[in-house]
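Just dropping this structure here.
Of the protein chains in this complex, one is absent; all others appear in place.
Moving on to subunit A:
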């Protein structure tokens, strides 16, 4: 059974229909990259997967649970879905280590000692062990985003969502973040990545979804989607970004 199943997902903001009829299925350990022009609904799609946006219509089933069911405890569902934002959204009043350990301590009631140890391991993994006691304001963009990834990983998520994780970064810092994501993919994390990094999508993605105008216009393995796009809109988008 797929870990994420989306059927007939629709999302409107007021009268503006942003997602028109989204159907997608994502398997465990799969890395799915979502590409498409700005305003096509990529972020909204991603944010519907952990219900940061209210879902207007359709079904989103995460690990067998329909999250559109109002009776479901969405906090519980979110604990297993990590999310990384374009603008990092680190908590500026907490140290790097506190950022990473907050959710395990408060949400999973893990002891402080255990969370700190796990937190340090994760910071080591993203190469920022020595920044544990710094504040986010003292970090570069690339470092911030790596902390944000460590923070999400601290909850042991089953799925990781990335919304343009490198778009706010100076070019020289993009690599360090993509490297961490690549490692995560190799370890078998299920990942949905909205990105403009076509190189990453091609190299790390198992599948690429091309979105335009609130629809998934085309999806395929990267080699096919990039090498042999079927739809005119895909072709025209790729000709602009490649």
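Here is the rule we use: contacts are C-beta pairs under 8 Å (C-beta built on N, C-alpha and C of every residue); 3 or more make two chains touch, one makes a residue touch a chain; residues count from 1.
Going forward, contacts and distances are computed from a predicted model.
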| item | value |
| --- | --- |
| Hidden chain of the complex, named as in its UniProt record, picked from "Amino acid ABC transporter permease", "Sulfite reductase (NADPH) hemoprotein beta-component", "Zn-ribbon domain-containing OB-fold protein" or "Cytochrome c" | "Amino acid ABC transporter permease" |
| Contact partner of the left-out chain, one of A:103, A:123, A:150 or A:217 | A:103 |
| Chain not shown: contacting residue from A:78, A:131, A:146 or A:207 | A:78 |
| Residues belonging to subunit A that touch the chain removed from view | 50, 52, 75-76, 78-79, 81-83, 85, 87, 89-93, 102-103, 106-107, 135-138, 148, 151-152, 155 |
